[in-house]
Each structure stands twice: as C-alpha cells, then as structure tokens.
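I'd like to ask some things about the structure below.
All protein chains of the complex are present and in place, except for one that has been dropped.
Labels for the chains are A, B and C, by order of writing; each one numbers its residues from 1.
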Amino acid sequence: MSAHAAVAAPYENTGVPDGKLAIWLFLASEVMLFGTLFTSYIVLRTAAASWPVGWEVLNVPLATLNTFFLIASSVTIVMAHAKASARDKAGFYRFMGLTVLLSLAFLVVKGFEYGHKFHEGHFPSTSIFYAVYFTTTGLHGLHIIGGVAWNLGLMWWAGRDGWDDRLFLGRVEYAGLYWHFVDIVWIFLFPALYLL
Amino acid sequence: MSEHAHAEPSFTERYVFSVDHKVIGLQYLVTSFVFLLLGFSMVLLMRWQLAFPGQPLPLIGRLLSASAAPGGVIGPEFYNQLGAMHGTIMVFLGIVPLGVGAFGNYVLPLQIGAPDMAFPRMNMMSYWLYLPGGLLMLSSFLLPGGAAQSGWTSYPPLSVINPGQTVWLLAMVLLITSSLLGSINFIVTTLNLRAPGMTLWRMPVFVWSQFVTAFLLLLAFPPLEAAAVLQLMDRVFHTSFYMPEGLIVGGQLASQWSGGGQSLLWQHLFWFLAHPEVYVLILPPMGICAEIISNNTRKPIFGYKEIVYAMMFLGTMSFVVWAHHMFVSGMSTTLSNFFLVTTMIISVPSVALLTCLILSLKGGAIRFTTPMLFALAFLPMFGIGGLTGLPLGLTVTDIYLHDTYYVIGHFHYVVVTGSLIALFAGTYFWFPKWFGRRMDDTLGKIHFWGTLAAMNGIFLPMFAIGLQGQSRRLYDPTAHLHNLIGQPLHVVSTVSAFVLMLFQIPVIYNFFYSMFRGEPTDSNPWKATTLDWQCPSPPPHGNFAKLPRVYRGPYEYSHPDHRDDWLPQDAEKAVAS
Amino acid sequence: MNGNYGWFLPVQASDFAPAMDRGIHIIHWAMGVIFVLWSVFFAYLLVRYRARDGHKPDRSHLPLSVSLAPDIAVLAFEVLLVVVYAVPSWNRMKRIPPSAEGSLQVEVRGEQFNWSVRYPGADGKFGKTEPRFVDFTNPFGVDEADPAGADDVVTVNELRFPVNERVLVRLTSKDVIHSFFIPEFRVKQDAVPGLAMPVWFTPTLEGDFELACAQLCGVGHAIMRADVKVTDRAAFDQWLAAKKNATLAAAPKAAVEQW
Partner (left out) sequence: MSDHADAKSHEKLYWMVGGALFVLTIATVLVSKYHIPHPWNYVVGIAIAVLKASLVVSIFMHLKWESRLIYYVLGITAFFAVFLFVLPIVDFSWTTGQIIHRADPAGHEAVEHH
C-alpha cells in the first residue's frame, strides 16, 4: 500500500507506520459518523412525546447473545494478530476463521431479528423509534459486512504469497483495529437501543 | 523511487488511471475548472431572470426544454434547480477540489520533497469517486424529477417533499467519501514523507494550510454523511427523522410520514459540516497567497509562526461556530448568545492572517507579476468579505439581514473575490512548474483587471439590495413590493455577470495555448526558495532525482550573505561571492 | 410604491427598528473606517515598497506587539459591541415573550405559498385545531365542537394591527419551513413545522407594510406574501367585526365527512 517501507525510511517521519496512522485517522472519522447517529438518537428521544421501552419492543436476550458473538470475535481477532506476529500460521488461520464465523453468526441473528420485525409489521416508517433502530443497526451491520470481507481477503491473501509480505502483519493489525472499533460501536448501541 | 518498476506504463495507466500525484492533480485541475464554468453559466441564467423577470432568454431561450423554461422564460422550478445546483457545484465540485484536490495533490508532495503521496492508489480512488459524484450530480438535471431544488443547504421538510433530492444525496455521499480518503492521504503524507531536515516548522505555509484543511475535511464531513443517510431514509423509506407530526402538504395530511422528527436536527448537522467547509474554501487560497506574496516581495513573509498558529486556531474554532447560520431558525435564544461569542472570537484569527499578509509587503521589493496582482487583490477583497461578516455574526443585526442579499454579497466576496482570485493566482504561479512553459503576461493582466472590475460590479450592489430587505432565492424579486426599489441594481449585477463571463475567455485561451506553445522556462522562473521549484518542471515520476536535504526555513529571500536574492531550502549553505 | 422604501434601510415602523438600525449604522461606520484605513496603508505599502533600482528589501520585521495591534483593536471593538449592544437587545427582542393577556394575540401559520392568520376574537382564546379537519375552507382545522373557536376570525394573506399595541404572534407552519419577515418592523423568525415560535413587536407607524417569506419554501416562494396594515384602534375593531360577519356567513357545514 504505502510507497516506502515504514522502517528504513530516509524521510522525516513520526515513527508511526503510514498504515497505522491512516487507519486511526479513518477511525476518527468513523467516530464522528457514529457520534452523529448517537446525537440524533439522543435529540430525537428527548424531543419525542413517548419512547418505547427496549424490553417490551425488542428481543433483549437475543441481542445479548449477539453482543457475546461480537465480543468473542474481538478476542479472536486480537489472538489472530498475536499468532501472526508469533509467525504461527495455523494459529492465525484458526483464530481469523473463528472471527469470520462469529461475525457471520452476528449477521444471521441480526437478519432473524429484522425478519421477525418485518413479519410483525414494524418497518422503519412505523415510528421514530423503529426508524432510529433500523438506521443505526443497519449502518452498523454494513460496517460488519465490510469487516468480514476485509478479514476474508486477509485469509485468502495469507494463503497465496501474503504471509511473508512485509506489509502483512500491519494489515492484520489494522483489520483488528477496525474490528474493535465496530465492536465498540455495538457496545454503545446495545444499551442505547435495547436497555435504556 | 517508486517501489514497483515494471513495463513502460500504457497510455491509460499514465494519463487516465494514473497513480502519479501530478497527473491526478492536473485531472482535478481541469475537472474543477470545467465544473466552475458550468456553475457560473447556471448563474448567468439566474441573473437574467433576476434582472428581467418574465422576459424570455435571448438566443438560448428556445434551446431549453418546454417544461423547464416555457417560451424561453425560466420557470420557478427550473430557477430553484439552478440555484441549488449552482451552490452545490461551486462549493463541492469547484472551489474545494481546485484548492485541495488540484493544488494540494500537485504541489504538496513537491514542497515537502516527497516522491508521491503516501497512498498513491487511494489518491487515484479519490479522483475516481469525485468524478462520478460530479457527473451524477449533473445528471440529476435530466432525471424525471429534475435536479435538487431546495437550495444547496437542502433544508427538510422541503428537501424531503421536493423531487430531485435523492440523486443529490447519493452524489454527496460519493463526494464525501472522496474527500475523506483525500484528507487521510494528505495527513499521512505531510507527517511521514517529509524530506530529511524538513521539520514541521520548516514546512511552507501552503503545506500547513493543506494540513489544517485535511483535518477539517476528515472530522467535519462524516456528520453530513450521517445526516444525508438519515435524509435518504426519510425520502426513500418514509422514516421521519426530520418530519414533525401532523404535516399537511398540499391540503392533505401527509400520512406517509408518521412524524416525531425534528427539522432543526438537519440544520445543526448540515452547518456542523458547512462551516468548517467554508474554512476549507478559504485556507488553501490563503496558503497560496502567502507563497506568492513572499516570492514576489523577495523577503520572508511576516510572522510565519503567527500565520500557522492563526490557521490552527481558525481550524479549531470553525467547529464551534456553526449555529450563527441558525440565529432566527427557532434555535434556543440562550444558545445564540454562545454562538455569538464564538463567532466574534473566530474573527480574530482571520484578522491576524490578513494583518500578517499585508505587513509582509512592508520592507519588500514588490514585483507586480500576474500572480502577484491576483494575490494583492485577494487582500482588500477578502477584507470586505470579512468585514461584512460582522453584522451577520451579530445576533441582533442578523435578525434583519439573515437570508437577504446582504448574506449573498458577504459570502461571494469571501469565496469569489477571495478564494477564486487566489486560486487564479496559484494557476498563473505554478503553471510553469506544471507544463515547463509560462502563461502569457498581457493576457493575464487583461484577465485580472477585467475579472476584478466585473466581480465587484456583481457583488457590491448586493449589499444595497440586502439592506433594503430583499430575501435571497427569489424567483421573481419584483413580486415583493419592498424589492422594487432595488431592481435597477439587479440589472447592474446581471450586466457585470455577463462581462465577467467575457473576461474568462482570455484565461481559457491562455491556459490551453500556453500549455503547448507558451514561452518555455527553466525549472525556477520565479526564483523561488521552496522545494517545489528545485526539481525539473514538469517533474518526472518520483519528482526528485536525488532526495533533497533541507537546511532552512521556506522563505529565505534576500539573505544577507548570499549572492542572489533567493536561497533555496536545500542549498547546503549561503555562497558569498 | 409608497414612500416606505429608500436606497438604504426601509422606514422604521416598530419599537425594535430604531435599536436594530443603530446597530447596523454603528457596524457599517466602523467597517467603513477600518476599510479606508487599511486601503490607505495598503496603497502606501504598494507604492513605497515597489521593486525599483537601488531599492533593497530589508528583512527586519515589526515587533509582535505592533502587528497584533489591529487584531486587539478589532477584538476590543467586538467585545464592546457584544456586551453593550448585542446581548441586551437580543434578550429584549427574542428571549422572554410578553404575557399573552397584555398583548394582541395572533396565530400565523405558513403553508406553501399562503399565510393563514387567526385572531382569537373577544374571548381571547384560540379554538382547538386538529390536522384532520384541515381543508380549503378551514385552513387551521378549527374543531367545531370547541366553543372558544366560535368567535375566532380567520383571514388569509391579510394582517391588521392596531398602532402602539404589543402584538404576540404564535408562529408555526403546516408543511415546510417558511420565515415570517416584515422588513419595516425588522422582525424575522422562521416558521418551523411542528414548533410554535413566539414572535412579538409593537407597530409604531400607521401605514401599509408587507410580510414576505424569507426562507426558500418551494416553487411559489417568490409570490408568498401578505399585506400588513397598521391603523388606529377604532379602525382595527371595525375591520375585525366586519371580518367576523364575513366568516360567519360562509361558515362551513356542521358535519365534515371523514375520508
């Protein structure tokens, strides 16, 4: 990706490799994106006449299970990075595979939840609560799909000649950083929509 | 320098899908100039309708479609489309890509001695998201609903009810993603790819302005992207983020929106972006002016550190002033006092920047080359723009002046006679670096004096019309009685607008003629000290044959113990003889 | 075109107008002085330091204190302006609405390209309104059952105020954002659907004025205006009574079928 090796750079630089700086900047912009969604949620909630209680309207036990999936996938992706830095290829495949499986499980549960709501006749246009619910979880779901695609790409690339590429380790770490951010968004989204 | 030496790149790889920051810079340059021309021709149609309401357009009246302009007379719907698209094209497709995309992409790596951007492929992706976004925006004119017609600010509920906004929102998402990737690229390049010896405090002011602008783009655009997604959901899936209860549209209850939303939420999120956006419009041109003034006064600019600190302070404060656009929109009045104070605070760094640039002239030997003429004209013109911002920033006087032509005069003085003139200066200044040839000087001076006079002719009357209380975005100003007295001023503005279009012909001809048959120049015609003039022009792939080492600050002109009056940054030491 | 409008600000026809105009005058005088001073200094610099034979640029710079003087001066002027003028008058004009009893209440509701106006009539109370009762003859959707609404007077695109009496407007909108702007009264407030914004002023001059919509509200934004007439109290009461009889004669049928 970057035009020069991070380590032997003759250039005046900050010691932080390009990729890491880029991913943290990207996460900064994502913080502003999801921050806006949370501001809109809080503003719409304070201005609304009445706001349904998460327990009655949404399936909280299922969402708790979903949270477990996402937290587990966070653990497995950081383990995958640890294994990759320890040059243990089998370990890397095991944990990265687990991460992809857990995120797919999250998507399946989310799909089931959406289907159940559509079946009951609740659509984004039904009320402001459902509008906020579908939009925020939908955008978060899109970010998860992006993450899954990135992780699968990494595994495929590792299989070909990526494992010995000098940028491989960095990219695994950046995939991890992005994934932890998506997990943090869910950590705030889960209580905001379901519990409070 | 480049890591992937492979077979000689094909034509498309070299010019169309190129990863070289110089080619991408030129692609941005030509595309944004075309968009500026398009946006300007739209405003000519509007100006005709404002000066002579109801009279058919001469010559091209018959060419317009019957629905848009029945009998050659522009209809109100088409007028609103022109208004909304003029604003959007000029801001998002014209000035920002020119200032950040073209000049930033081309000149920044050269000025810090880098071979290319940190992520060349992502840089190419930025352009190839910007161009489809721009074409999608333009194509909305041909779609059945017509283009967006709720102003470039697209306030709901009007923008949710009106046709044409969906394509506008999709194009905006593309443009925002392009700007986001661009800003990441700029920040990483500025921090990690500086030539050895080029510490942060030896970077030219232009690089600092691009650096601060990149942070503004990075952190201000995502809120608009989220707000655009919410508005897209309102339009397509009938959610009601911005639609309150009990809307009665066209006599019936608008039942497709269940209500519960807040229209003011969009205004907060939009202006949270739009105010840093206007500082994105002004910071790169100020950086260009600092370069040109220092070069043409043959002495270091006044207060390098003050300028950089003022730019940083301007960037920081620009996130805290957005609601001075909403004083009369129903925002809480206590909050208005807060934004009044922050707006007054942000005027200080603008004054500081202008003071430093003007004091840079003191003690110099001013050469009145064409770029210098434009840069000098920037100072008083931006002064008028800044000063007229005072009554608008003050809550009380804004009650009367909000959304009148006074506002239009204010921001056009800042953007047109401010940014655009500085960007013209940059074009004349760096043209020899881009093409190895110089733009013709006499044509340049004709273009300068004509453009300056015509621009003032358009925008000065707007202050008078605004003080008379004429609202903006009026299809036919004579429909309101209190506007009738200002009608002759509209005629003056319209005539000046057509004159301004005439004066753009010299620069267009000059630009394309000099590209191939201009007077050839050496690699440093202006005798400049910054690194971009120490490499051949046009620079080859990888820019510098030998990696330059930097020994001193950017503006060492008239150094006491150096033989000629400019000492390049990468020169080992001053040579006395 | 009556004599209200000149080359500069329109006639001052409300109690806020003099205060607002004073601010505009002060700022424009200050801007003029600052711009002239800067231009003179700028021209001097261009002439004095132009490139010519025998003229060497000198790199000595003014000390920071001198260069920051203009910024400090502008900031001091602004702080003075904010503390002495802006915050107090803003609070007076926009912060605390006057009591409903002490002022003439009017409900103004913007819709795409008309201003519906309602006076509460003798009982001083507005009738309850429902969105579903809205139709062409009933722009506010006044509920028939509510006795308070019986004596309300409804007009479209026509406002009338008695002179020297405080007016409290309850401003809202039916569909999109409009803006209640009377240039002569120096009053402007966006009419946001879903919000009821208080706007208040005291007309001080009798005559014909104009309410113009100041926020883009669609295709007919340019023609969205209403006539504002300020007369003495007697003429106002007479007009109100005449209007009352007119609306009674054309009272909508009792049962409005539901569709």
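Just so it is clear, a residue touches a chain if its C-beta (ideal position, glycine included) is under 8 Å from a C-beta of that chain, and two chains touch if they have at least 3 such contacts.
Note that the structure is predicted; figures quoted are calculated from it, not measured.
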item: In the full complex, displayed partners of the excluded chain; value: A, B, C
item: Of B:L335, B:A453 or B:A545, the residue in touch with the unshown chain; value: B:L335
item: Contact set of chain A toward the excluded chain (per top definition); value: 14-16, 20-21, 24-25, 28, 31-32, 35-36, 38-39, 42-43, 46-47, 49-50, 54-55, 60, 64, 67-68, 71-72, 74-75, 78-79, 82, 85-86, 173, 176-177, 180-181, 183-184, 187-188, 190-191, 194-196
item: Hidden partner interface residues of chain B, rising order; value: 191, 215, 219-220, 223, 244-246, 253, 255, 262, 264-265, 268-269, 272, 316, 319-320, 323, 330-335, 338
item: Contacts of chain C with the absent chain, listed as residue ranges; value: 130-132, 172, 194-197
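The criterion applied here is as follows: only the chains that are shown with their structure count from here on.
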item: Pairwise touch network: line, ring, star, complete, or other; value: line
item: Cα-centroid distance, chain B relative to chain C, in whole angstrom; value: 32
item: Geometric centre distance via CA averages, chain B-chain A, whole Å; value: 35
item: Overlap residues in chain B, where contacts from two or more other chains coincide; value: 259, 262
item: In the complex with chain B, residue positions of chain A that touch it; value: 1-4, 9-14, 16, 18, 21-22, 25-26, 28-30, 32-37, 39-40, 43-44, 47-49, 123-128, 130-132, 134-135, 139
item: Touching residues on chain C, where the partner in the complex is chain B; value: 1, 4-10, 19-20, 23-24, 27-28, 30-31, 34-35, 38-39, 41-42, 45-46, 49-52, 55-62, 64, 67-68, 70-71, 74-75, 78-79, 81-82, 85-87, 89-91, 93-95, 111-112, 131-132, 134-136, 141, 174-177, 179, 181, 183-184, 186-190, 192-195, 197, 210, 212-223, 225
item: In the complex with chain A, residue positions of chain B that touch it; value: 1-3, 114-122, 180, 183-184, 187-188, 191-199, 218-223, 225-227, 229-230, 233, 237-241, 256-262, 265, 269, 272, 547
